[in-house]
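What you see is the complex with one protein chain gone and the rest in place.
And now, chain A:
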Amino acid sequence: MLEARNLARRVAPLVAEAPVVLERASVHTLPAHARFSLRARDVSGVETLDHPIGRTWLSEKRFAARLGPDEWLLGAPESDGDLLQQGIERALSSRFFSLVDISHRNVAIEISGPAAAEALNAGCPLDLSEAAFPNGSATRTLLGKAEIVLARPSAAPVYRVECWRSFATYAHGFLIEAASSASFR
């Protein structure tokens, strides 16, 4: 259980960045968020975790993206971090797992608009078409030279890019550049 008084308070990168709203693709930085990296071998019967690799479980506020056979990226609003941790501990109580708080490591950027996929494809080699990357997909991949986790939470052309904080300036700049060239094509 994390104690609130021991929580590290760091300045999130990109906080001063204004949203870039262009005609066909917009880039927003998302506010601070609680995130956990979960590694577990057996999650059978846990509804929020037991889904195929590359898919994500979503509720209004939380998500659980399955990145690999034994790896998940969990997210919740910053104030719900403790609750999410308790929930996982309860759900996996009799099994071996590792749950690491990586809230400060990750930064989320959102890219949206009709040309969002096209802008992402400037640096991301994945097929982002409806058939290959439908609503509810989430996976680790590359954006230019940085490793990201790319998620598509809804059917709308809105993508969430999660990257490490040290890559945030690069990934953000890359997305803005790609969004502007995709917008003015």
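Here, a residue touches a chain if its C-beta (ideal position, glycine included) is under 8 Å from a C-beta of that chain, and two chains touch if they have at least 3 such contacts; residues count from 1.
FYI, contacts and distances are computed from a predicted model.
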Name per UniProt, for the chain absent here [options: "PadR family transcriptional regulator", "Medium/long-chain acyl-CoA thioesterase YigI", "ABC transporter permease" or "Sarcosine oxidase subunit delta family protein"] = "Sarcosine oxidase subunit delta family protein"
Request  = Would you indicate which residue among A:62, A:104, A:140 or A:165 is in contact with the undisplayed chain?
outcome  = A:140
Query = Among the options A:46, A:67, A:92 or A:122, which residue touches the chain absent from this view?
reply = A:67
Query = For the chain left off this view, which of A:54, A:87 or A:153 is in contact with it?
reply = A:54
Inquiry  = Even though one chain is hidden, which residues of chain A still touch it in the full complex?
reply    = 53-54, 67-69, 71, 125-126, 139-142, 147
